[in-house]
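All protein chains but one are shown in place.
Moving on, here comes chain A:
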Amino acid sequence: MDIVRHLRYFTVVAEELHFGNAAIRLGMAQPPLSQRIRRLEDELGVRLFDRSARQVRLTEQGRMLLPEAREIVSRVERLRELAGRGEGAVLRVGVLPDLGSAVIAALIAGFRERAPDVRPAPAEMWSADQVAALLDGTLDVGVVRHPVAVPGLRFGPVLVQRPGVVLAESDPLTASASVHLADLAGRRLVLYPHEPGLHEETLTECRRHGFVPEEVHEAQTLGLVMAGTAVAFGPQVALPGLRWRPLLGTPLTWQVSTAWRGEPGEAAVAFGAVAVRVLKENAGMTDDGVAPARRVRARPASGFLA
């Protein structure tokens, strides 16, 4: 736990006595701020704020610790100033784990070539985790799968991936060259974890095309598919024990883009450009223009300000 940063959050909330206003001042979303404060309270083993009343108030202990916290925060700031911010620039990058090592390596290599002065610090994270990290400033730029609907995030060009189905080689469906979603009826489905938007959209599309999975597992790997107990959607794979087949009529469309918060720095812009090129060249993604936009037939109960 970065205790200095948590203490800074504490001092700002103590000044504002309002989580929403403090979050705005800190340039972050409110839920992560609340979580951070809770974590700090756990770490210190005290309650800093009294949130049971309708207003946020400092507890007795919070009041006692506040001057100390201020002192620590300002001293660390001074230390950083004196050190002249030390080491060279770093770009903290989030990438989707399922992109695979070859694509991730190409991303890093491409970025190094383009911005040799900046050290990339990649972390494999799923979309929901990247979004949280982008919002609380622990990530500079990410590669996320849509839909992620969060105020304040900005996205680079949207690329499209058309997943097929990954089957166990023993599955009778491997006899056909392509598979209809309805053919999968009765099977279990493996979906990536921490991709809530994609999860919803994929299941809606499956149900719509006659595939109601027996059970849905969230898993990072294709082990369950290999074991013959489930199927998964994804780009073409060539692994022993697995077979990949395109889906008839390409009913599923996955959209991927870079994401960042606020104005992107120079390094983030460079990474964005590299990411678009690498995802097209090495991951078989295409421009969004090809994805048909779905026409929304509005209904009163879900209409504007219902």
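Just so it is clear, contacts are C-beta pairs under 8 Å (C-beta built on N, C-alpha and C of every residue); 3 or more make two chains touch, one makes a residue touch a chain; residues count from 1.
Rule of thumb we're sticking to: contacts and distances are computed from a predicted model.
Selecting from "Beta-lactamase class A", "Cobalt ABC transporter permease", "Methylated-DNA--protein-cysteine methyltransferase" or "NADH-quinone oxidoreductase subunit L", the unshown chain of this assembly corresponds to "Beta-lactamase class A" (UniProt protein name). Screening A:V148, A:V231 or A:V274 for touch with the missing chain picks out A:V148. Checked against the hidden chain, the listed residues A:S34, A:T138, A:T229 or A:N282 yield one contact partner: A:S34. Listed by residue number, the positions of chain A touching the unshown chain are 18-20, 23-24, 30-31, 34, 51, 54-56, 128, 146-155, 158, 196-197, 199-201, 204, 257, 294, 296, 298-306.
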